[in-house]
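Sharing a structure here in structure tokens format.
All protein chains of the complex are present and in place, except for one that has been dropped.
The first chain written gets the first letter, and so on, giving A, B and C; residue counts start at 1 in each chain.
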Amino acid sequence: MPQHGEIISNEILKDSYRKVVFYVPDIAAKTQPGQFVHVKIANLRDRILRRPFSICNVTPDGMLTVVYKVVGSGTEILAELPPGTVCDLMGPLGNPFTIGDDDELPVIVAGGYGSAATYLLAQRSPAKGILLLGARSSDDLILTEEFKSAGFEVRIATNDGSVGHHGLVTELVADVMRENPKRKMRFYGCGPFGMLMALGKMLTRGGMDGELSLDHLMCCGVGACFACVVKVKDESNADGWRYARTCKEGPVFQAHKVYYPEEN
Amino acid sequence: MPQHGEIISNEILKDSYRKVVFYVPDIAAKTQPGQFVHVKIANLRDRILRRPFSICNVTPDGMLTVVYKVVGSGTEILAELPPGTVCDLMGPLGNPFTIGDDDELPVIVAGGYGSAATYLLAQRSPAKGILLLGARSSDDLILTEEFKSAGFEVRIATNDGSVGHHGLVTELVADVMRENPKRKMRFYGCGPFGMLMALGKMLTRGGMDGELSLDHLMCCGVGACFACVVKVKDESNADGWRYARTCKEGPVFQAHKVYYPEEN
Amino acid sequence: MTDLSIDLGKIQLKNPVMTASGTFGYGVEYADFFPLDQLGAVVVKGIRMEPSHGNPTPRVAEVSSGMLNAIGLQGPGVEKFLHGEEYMPFLRRSGATVIVNIWGKTVEEYREVAAALDADREGIAALEINISCPNVKEGGVAFGTDINLASQVISAVRGATSLPIITKLSPNVTSIADFARAAEACGSDMVSLINTITGMAIDVRTRRPKIANVTGGLSGPAIKPVAVRMVYQVYKAVKIPIIGMGGIMTGEDAVEFMLAGASAVAVGTAIFIDPMAPIKVIAGIREYMDEFGIKQVSELIGAVKV
Partner (left out) sequence: MTDLSIDLGKIQLKNPVMTASGTFGYGVEYADFFPLDQLGAVVVKGIRMEPSHGNPTPRVAEVSSGMLNAIGLQGPGVEKFLHGEEYMPFLRRSGATVIVNIWGKTVEEYREVAAALDADREGIAALEINISCPNVKEGGVAFGTDINLASQVISAVRGATSLPIITKLSPNVTSIADFARAAEACGSDMVSLINTITGMAIDVRTRRPKIANVTGGLSGPAIKPVAVRMVYQVYKAVKIPIIGMGGIMTGEDAVEFMLAGASAVAVGTAIFIDPMAPIKVIAGIREYMDEFGIKQVSELIGAVKV
């Protein structure tokens, strides 16, 4: 059942990133890291579809936080909604990340709003690990302090070199592997599609695995419309792949189950 | 040029009638009684057209009052808009009522929001006259006190007899004529189409004239689309009538120029 | 007592509200939201003989009061549909009235799918022949916009099954009434309309079509006036019952379609916005009937006053 979610606060986090807190206890109570809510934004005018957002955080008293970037009509309208406005939320939707054991080092590789989508994972991981955060420039780095407070080490890569490593975030992954030759590691990825493909290939070629949160333009959010698909390996299919629904079968997929573009 | 009109107040007048005050000095300064504004209501969602409303009152300091009844999607949304919201107004549009001389008795025959549409006329008439106000029941009577303050006598007719004369407002017109056999009178009508047709026929058959505000479902509001037409007499046309645009050629028409249904 | 049951000739429904094919998956996806047997019928996503990948992504784009889609009929194929746990077996257990939407790349494939479903017909109330999907190269709209091909498909399906058949018509034609007449003549028991209207949207920044397939089908409130008009035209042209759809969001929208001539309606895009939409539409029809003192919902059919 869709739930009423009252906006408790809706503020600028950094540049075009906003943080909205909904009071929606039924969803908050059930949320696991990596899941998302599908939001019918109030006053959406002639744009009628819901918008999916990863759940950044939940509290026992029913608060659910989403960190979103203003990119188009829906997020622009969302950004204008004052506290007290009631939206309609479906969730928690999708399959969560697997939380590792306490002897595993969680390594989160994130870009864009990926740090928001993995913050709850960091919080709930019994072992504290590393966040590798990629961004175009320092403006796009969000939630780094929050990850540090959650006990994570934060390493940064920016395309323009304005902060941290000058280059791609995937380049930091090799460092982590090198530094921890004996440690059991659990990789998680969340960010732009290209980054996740690079990460997934890197992991699987290195004989490792990981969990990638692959989201795609969504429509129903529950597996009914087949809008949100990505290619996954499927040996039972003559082509070796099939389209899997990220909303229902994902958004979290095992890296070794994903079908990588070059293999086309 | 469409003008920004900031909502200064937007309150319940009586039942489903609301009173909204816009700050829109350019329009307020030009307004004559009987004219209207064409309003693009903020947040209109997927309903995109403007809504026309008679101008009820204007002040020298730029305030423009509209009294409206909540009847559908547009007026429902308008009713929710808080002070500070900016709408977009075109106006003043349409031809005004003719203000009479001070030796003429103005007789306003109104129904529905007709009293709102003629209030400025009452205010600006040099001679104080009579408002004949018709309504279904007492709930639909608005602005009677305001008309009294403007020096007008108010007589009421209701369909259910809950206040005043039990019957049609046009029945009160005959009384007024009888009571003032010698007095020069100027009739104005504003209200439901059926009432105006009855009034117009009554006047013209009695050899008198009057001004009727005939409005109709509008679209452009400036004479371009031909949506808002009513039949007026036209001897140059073989059929004896033509469709006239109420937004541009009206809304105020001389009663003797209107083509009455039975004459069809 | 307001009576919402409706008689579609060969099938009887407890109420006139179905789900539109392709917008309700195979039912299982929405089973947590409400019991499927509350619906007049569940119409499942299009099924053909073979499993299909469907089209590349992006497959949907939002437009004013609607959306474009070019899913391209991704599906499991008829065998898996009949026997895979989450498909027909699940639906049978749910107690829902099930209508199976079918398609093929050739006339022969339509016939085969119909025959396969006929052979395993338990729990299937009717077949809906989709000759109107604008998003697949072969089959789909090519059949739906050519009256001879359409007739061949319908006749082939008619020959393959004794199940009631519904022909789903394309709006992308000059005269939809002609196609309805052809469907009636070929033995279709009902017609359903409208499928989506072919549309296109371009991202002006990237200059690429917003849908990988270039064009897609327009659905949602934007198309409702076109759909109501077509239902009205078809109602005047044929005697078989009409299932109306296109932009239905509320009970009043459903009533509008029935007044225009529909005996039943389907809710599609609205489900994406609110999964409870079909249930709310049923409740809305009931409220309307109560308000206007209508006892049997069939009194509404074609009752527009022109």
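Structural remarks
FYI, a contact is a pair of C-beta atoms (placed from the backbone, for glycine too) under 8 Å apart; a residue touches a chain by one contact, two chains touch by 3 or more.
Computed from a predicted model, the values in this text were never measured in an experiment.
From the options C:Val173, C:Met190, C:Met245 or C:Val297, the residue with contact to the unseen chain in the full assembly is C:Val173.
Interface note: of C:Ile11, C:Leu36 or C:Val63, the residue touching the hidden chain in the full complex is C:Val63.
Summary of contacts with the chain left out: across C:Gly22, C:Gly104, C:Gly247 or C:Pro275, the touching residue is C:Gly247.
Set against the missing chain, the residues C:Ala119, C:Ala185 or C:Ile202 yield one that touches it, C:Ile202. Summarising the interface, subunit C meets the missing chain with residues 63-66, 68, 145, 172-175, 197-202, 204, 206-209, 214-216, 218, 220-226, 228-229, 232, 247, 252, 255-256, 259-260, 288, 303-306. Mapped onto subunit A, the footprint of the missing chain covers residues 46. Contact between subunit B and the absent chain runs through residues 1-2, 40, 46-50, 88, 90, 216-217, 219-230, 237, 239, 242-243, 248.
Criterion: only the chains that are shown with their structure count from here on.
Chain centre most remote from that of subunit C: B (centre = mean of CA atoms).
Between subunit B and subunit C, the centres computed from C-alpha atoms are 48 Å apart. For subunit A, residues that reach two or more other chains under the stated contact definition are 46, 48. Residue positions 64-65, 221 of subunit C are each in touch with at least two other chains.
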